[in-house]
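Down below is the structure, laid out as structure tokens.
All protein chains of the complex are present and in place, except for one that has been dropped.
By letter and in written order, the chains are A, B and C; residue numbering begins at 1 in each of them.
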Amino acid sequence: MKKLIKGLRQFKAKYVSTHQELFEQLSQGQKPRVLFVTCSDSRVDPNLITQAELGELFVIRNAGNIIPPYGATNGGEGATIEYAVQALGIRQIIVCGHSHCGAMKGLLKLYSLRDEMPLVHDWLKYAEATRRLVKDHYSQYEGEELLEIMTAENVLTQIENLRTYPIVRSKLYQGQLNIYAWIYNIEKGEVFAFDPESHAYVLPQSQLKTDEIDETLLTEDLLNGNAIDNNISEKQTVVEQPQEFIFDADQRFPITRLSKDQMDRIYRGSRTN
Amino acid sequence: MKKLIKGLRQFKAKYVSTHQELFEQLSQGQKPRVLFVTCSDSRVDPNLITQAELGELFVIRNAGNIIPPYGATNGGEGATIEYAVQALGIRQIIVCGHSHCGAMKGLLKLYSLRDEMPLVHDWLKYAEATRRLVKDHYSQYEGEELLEIMTAENVLTQIENLRTYPIVRSKLYQGQLNIYAWIYNIEKGEVFAFDPESHAYVLPQSQLKTDEIDETLLTEDLLNGNAIDNNISEKQTVVEQPQEFIFDADQRFPITRLSKDQMDRIYRGSRTN
Amino acid sequence: MKKLIKGLRQFKAKYVSTHQELFEQLSQGQKPRVLFVTCSDSRVDPNLITQAELGELFVIRNAGNIIPPYGATNGGEGATIEYAVQALGIRQIIVCGHSHCGAMKGLLKLYSLRDEMPLVHDWLKYAEATRRLVKDHYSQYEGEELLEIMTAENVLTQIENLRTYPIVRSKLYQGQLNIYAWIYNIEKGEVFAFDPESHAYVLPQSQLKTDEIDETLLTEDLLNGNAIDNNISEKQTVVEQPQEFIFDADQRFPITRLSKDQMDRIYRGSRTN
Partner (left out) sequence: MKKLIKGLRQFKAKYVSTHQELFEQLSQGQKPRVLFVTCSDSRVDPNLITQAELGELFVIRNAGNIIPPYGATNGGEGATIEYAVQALGIRQIIVCGHSHCGAMKGLLKLYSLRDEMPLVHDWLKYAEATRRLVKDHYSQYEGEELLEIMTAENVLTQIENLRTYPIVRSKLYQGQLNIYAWIYNIEKGEVFAFDPESHAYVLPQSQLKTDEIDETLLTEDLLNGNAIDNNISEKQTVVEQPQEFIFDADQRFPITRLSKDQMDRIYRGSRTN
């Protein structure tokens, strides 16, 4: 507690004093452009990993970055989504899972939670589609690999759930909303984004339209391999032909399914090799 | 989106590369010491305002930093609280509201939300005790002042709700859990903490035990008035006599009530004068 | 049934005929001063044990004297509390558990109820904070003792729940509502009241302010030991110094926690010695 309180004072002394204009502006109201839904996990900090400033990200956080289907609960997720899209006019939603997720581990041993953590047990009901799908289709995996798959599939399950909200459905219908599936790798500090075309998690540049990708983005960080493992060859291929993977605003999120084949090659391959 | 993706790369290039040890350690697991419950508002960044590192704060965020009473919803809040306290062994919970809160504004015009944002309307039911209390006891206030009071009282309402969770009640009983009520002022970047003794929001130093308050904390930032308005005389008084306001770990959160009189003098006074 | 119908006639013939003025008055409306929440158990009769007349006690009775947190159910408890406090202006609420409570026994073997009595099982969810707390902190007890502790703690749990109701929170805030925790011992016909100062169940005189305690109350019944076991020495000590245990109307219900140590000495001690 002492550390946090000291932090409050440091923040005030060093950050606030040097960003007077920003704070002045924030006091007028918020105009975030992105709703960022992620896990409560202490190792995930949306603002830090995206280097976003105060005022840019509207954030929902709960155990497992779960979004119950519309009408399934009367909890805060639905209300906050409604507020974000309707009252704030947000047009981009990122659902971001992460590696080593405790909720996903819980999903792997669901029954043992019933007595010990009944609320967690019940909450994971909204990731049951993930559990079922993984159980039915990934029976050959186990351990860390299974956990990775669970995590990757769960973000897609939650996007399916998200699409059931009236305001979301209406905005998607009008092409006024884009939804992105991300996975944050907590040990590498790296994000992968789901690419609906290839059904694979790839580097997030593929989320951009061609004209949004400037030289800087392509060259400095990526093409020079700066801070990126050299062995992610497939993903580099992706990046080199960005025009093929443009996510058109009119196209809405098409199929929330991992290509099992590509998953093996690309997402998981990139991390375990 | 482009900005965020650029941010991801900057984070990887500049932050991750210089914190290798931290990321190595985080990959082993999380051991956060604090559950931080706050609003989804884009202008609030828990890690930034407390200068907390990755791994320190387990975070719940929803519209209005609302915690429905135990059993009232099947949403994510209860499950996440249960996971934080039981699975992670967290012993400190901060419920943090903030100025200019959209959810609290909604509470002031609840009926107009019924048709336009039904999920938000229903969600605000769990802040009904706030609305009712403010309506009954602060009828002389309006506008910004009323909103401030609503925000301050709502944090206390949510702590009443938090106390109904089985794991919370059990840990409070043993003196193994402390709950703190904070308000973050988004235009000043400043936090006030509820002091159960004086029923007022004061500088958060009062949350510390005497032996946790070192010279640095008292003198550098506060007594020299560094980054603090000179006219907050009452709060300075508080800080100068910290021993009187020590919040004993054995004492648990006693009465969640604002002293209206003191609220006028201290919390609001400090901000509007 | 025959017995009851005979009773109806006796009541009419002997009671109604001799209380004409009371019945005349009752037909004008009710002005009860106390909301009495207790168990459905046939061995508990609120009016008899308090010798209250018709018109004095507004009564809620269900299995286990349980009060679900605000919003947790859409059952009758919340509505009846709202009506009592708001429409009738009641300012005193007694939550009264009792020894040998079947609902509390059910709580001790909760899982066995799941199939056999599913509604009871689900209902006891609102006493889960009691079950959890007792499981975590009283593992050394069993049998009758454990049941007594469960019962005593449950009344406090239910008061935590009661405090989440908007009208209750508002009235507590203004000091216009007092809440009392009672335990009725069905074999001795005796009531113990929770004393928030000492965290112990004591004789209910401690709930009164000094000026409400007249000679009669102290001497006739208590100091002469009339109808009281001689071996309840601790409780007599309490009563001999009533001024120390006065429950100030302004003070609201502070900490709903039993002092385990004092519980051993006073509440349970008084009954088992």
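Following the convention adopted for this analysis, a contact is a pair of C-beta atoms (placed from the backbone, for glycine too) under 8 Å apart; a residue touches a chain by one contact, two chains touch by 3 or more.
Please read all numbers here as calculations on a predicted model, not as lab measurements.
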Omitted-chain contact residue, chosen from C:80, C:176 or C:198: C:80
Residue, one of C:92, C:176 or C:198, that touches the chain absent here: C:92
Touch list for chain C against the chain that is not drawn: 1-13, 15-17, 23-24, 26-27, 29-32, 34, 40-45, 47-52, 54-64, 66, 68, 72-84, 86-88, 92, 94, 99-100, 102-103, 106, 116-120, 122-124, 165, 178, 180, 186-191, 204-205, 207-208, 212-213, 216-217, 221-222, 226-228
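Just so we're on the same page, only the chains that are shown with their structure count from here on.
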Geometric centre: closest chain by C-alpha means: B
Length of the line joining the C-alpha centres of chain A and chain B, rounded to whole Å: 25
Rounded Å distance, chain B centre to chain C centre (Cα mean): 35
Chain C: positions in contact with at least two other chains: 128
